[in-house]
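Okay, so here's the structure we're looking at.
Only one protein chain is missing; all other protein chains are in place.
On to chain A.
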Amino acid sequence: MRFRAKIVDLACLNHFSRIINTIAKLAKTCILRLTVCKLYFILSDKVANGGASMWCELSQGNFFNEFQMEGVAAEHNEIYLELVPENLSRALKTAQSAKAVKIKLTNKHCPCLRVAVELPSLSSSSRIVTHDIPVGVIPRRMWNDFREPSVPDFDVSIYLPVLKTMKSVVERMKNLSNFIVIEANLSGEMNLKIETHLVSVTTHFKDLGNPPWASEDGCQSSAQGRDLESMAEACIDIKKLQQLLAGQQVNPTKALCNIVHKRIVHFILLHEEVSLQYFIPAVA
């Protein structure tokens, strides 16, 4: 098992760091899956995570100048590592003016991702900062736990409002309630609602648009044949929604959510080089 990668372009480094910051806001611990072409950050829906799960996928070619990976075996040319993304975020934070950043999987006393940052200095040689981030190697027998979640059979799919607006609404609602109801219909209308015994607040969004989903195998999804005005809703933990929105530092190219009535909300945020899916289950 080997892994070495290098970033020399500052814009790529900056972009990569922002993605890691977003991941760090969503998960305390997550899985990093490395393949020849892609990196994945995965959070599976264990009870410990409050049932939320995440799947973030990026093409290594968009970020790394060098990327060499050898998986556990030839037929299984992948590496699964468990790590604390906050550590990676911290290591990259002060590297924003670096000449080069190298990441390497090492195993000195324990498996680590070694991030070596070469910084410019006034002296003849560069300054080198290394960060040894402890990681856990996930054995192959457990890889099935981390498969890509399938798009749920949703009732409504709708584009999200401008994330900045949605974020500020949700942040204020967070002060009033622990849970928020997201409801939306196929006419491009979405409501965010909170209700406590003292107060209820609803914010209405209109004309959001509904993404066209081509149904697989030509079979009907729950969304087809559905009354356009009828709302599908789910009541979710408001903190999870707030964390998702707070972590978005750049406006995505496409942002939408799929609601399975009273079951789960599936958020999809697409940027040019990275896609992020986040699932928040409805509370009972």
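One rule holds in what follows: contacts are C-beta pairs under 8 Å (C-beta built on N, C-alpha and C of every residue); 3 or more make two chains touch, one makes a residue touch a chain; residues count from 1.
To be clear about the criterion, contacts and distances are computed from a predicted model.
Of "pyruvate dehydrogenase (acetyl-transferring)", "Coatomer subunit zeta", "Centromere protein L" or "Cell cycle checkpoint control protein RAD9A", only "Cell cycle checkpoint control protein RAD9A" is the UniProt protein name of the chain excluded from the display. Across the entire complex, the residue among A:His76, A:Arg127, A:Arg147 or A:Lys206 in touch with the chain not shown is A:Arg127.
What chain A contributes to its contact with the hidden chain is residues 84, 87, 90-91, 94, 106, 108-110, 116, 121-125, 127-134.
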